[in-house]
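Below is a slice of the complex: some chains, not all, each in place.
Labels for the chains are A and B, by order of writing; each one numbers its residues from 1.
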């Protein structure tokens, strides 16, 4: 019986955490965007760890209501003050340039320049992250403190970018299981130097895939590393027929910070992934909360659009948009933590365990309890209380009527899925259970 | 797109409130009852404001299990003390006489008189309101303090009333809309000098009808001004076939005092009117509470009797029977307030807005989100948070699958119906939505 989560738990969490954080640190400096060499290099580094198809989709390709945009690349960008000093410099932080800024070289007075500057007055030392993917524009992001210190005068502005026909790139790692029913794990890979959003998701998804490679799995697994929104839309437009195989899915984002877990349910609200995630979180030992579906968020927006309505939820630690570091330079490598990355991976593994192990069984002795004692499955001295393992056997026997799966029984009993699954396995081996013909 | 509530909100609330209160003040002195000239005069004054059919139903008419009673009228009534002084005088307050008291002229010793006197010991200065419609009787109501001060002796009692064959009168204002599906607004008009119960309902219903006259409306509207219980029963008995057109309904009572709103749900419990009223109250800025249906109350008792089971709820501010002024002389013109009357009317108008505007739409781009940006329906700079209007568009798009109406979406999103409706309108105009063939 596979138990990914338990196996993962047996590993040294500090070693796992360090590896995850180092992987994130290596990806951190790259200037990613929804197209271009930044995301290509990112996918290349992921491919060093897991089998990955890198797909290139040409500019102009129609994907549902959208069109794959021009490819954007950037070599350098800066603002020079009237004395010629580079005071805002892309080389120091790729957040300084509004992502997808068109190429430009110009000299402007301060008041005109300011129309293209973005700051965060509430956090005067942080640089915001801004984009302009679908409207050609340019801009710089800098700390509010710096902007306030700018003296009047003419500033030279230079953006050495290119915005031309090219490709949109995404990565796809498909691990075939015994069934072609799929579990979809989707992360966006388009954010530049931001750590929680979403190097955390990239590293956790990569670690999960690495962990699953070569295993005998019930489900097939598809890991998607995509530019946000347009990437998911592109994948869905090109793989419409595959979506019917998706039985469960997770979008991973903001999953490396110090907060407790948050799981946003799929649009369906009671899909097996929703129940599995809620169950595993309840028993994970960290604070956690389940949130109702809403149509704003990450790529679950696309997977859960009404034309697909896939059972895909979104797993986070702190919820995007609710922490002040979100979309700023403060979402850096210190904001994500090795141990949290490892624990997030482990939680995901435990959710996969539930999906892999959830089945319905039928009690072969449905009339009265079978005599567990004669099979050495009960305590021998009566009058004492029973332990959790025996209790789990009673729960499995009583509710294995073909209408309750193991996850139902785990939820109803309040016992962890693994304990219920172990009990079912033992009872199955004892001939007291048989697998139900059709798992609902 | 009609928006009665918004239009109403644009009016000066103090002007509206003053008008409503003045209308109530003009009706206050009239001695109404379930039949007779008091209710006739009341209907006449309402008819000065809105088109009203005044219907006269003869005494003795069978209406289901009931019979239209004799008509009651009264000119004068008093108790004179042993010295001949009129110490309890109908001319001072029509509450002094038990409503429907039979005519009488007699002299009685105090102890016999007392069997016909009604007081409220807990509120010794207030006069109670009592009736004896269906059992011929007589009586006087007075303050407890006055009753205790009565000296022994013979008292002259005189009631110049008449109780003879005549008619039961009610008023009906029908405003035809585009559909013959109806919204029913029902208020009782039989209480004498009591303000919250129910001049408040009369004035609010009249103002609503006045506001709707001449508009292009989705639904037809039927306003009923009836004597309580027997009036609703009479209307239902005479209009049985029309009840099938009633899609939504409200009984209005006790709706002018300083308390927060209370909505008692229809017997169905989840009718559209129940959801609409709860939704509008939730966003109205005043305290509010939804109550389960119970079979005691006002004329929802009849509309929600099991043979009709109409989707009719009851909207109140303070709940009848729970405030001490209820059915006493303290329910006077000071107890109802101009601003509260205006706000109650506005709340009703907002409920009607939901009924008028609630529809189901179908997203014409159900696979992935449509690109709102290219239609100028999205923010232009990425990385910032979205505003409530954009959020509403995402909600409407995601849940416009033909199975959720706009009210569902408003409830699920937590956004006000108007914001959701505006979003739907914009998306409809953009061709992103189409109206669903059948609204559930």
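Simple rule for what comes next: a contact is a pair of C-beta atoms (placed from the backbone, for glycine too) under 8 Å apart; a residue touches a chain by one contact, two chains touch by 3 or more.
Here the structure is a predicted model, which is why all the values come from computation and not from measurement.
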item: Copy count for the complete homomeric assembly [2 present here]; value: 3
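By our rule, only the chains that are shown with their structure count from here on.
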item: Chain centre separation (chain A, chain B; CA means) in Å; value: 53
item: Residues on chain A engaged by chain B in the complex (per definition of touch); value: 63-66, 98-99, 118, 128-135, 137, 139, 229, 232-233, 236-237, 240, 267, 292, 294-296, 301-302, 304-308, 321, 327
item: Partner chain A, residues of chain B touching it in the complex; value: 363, 365-371, 373-374, 380-386, 391, 394-395, 397-401, 412-413
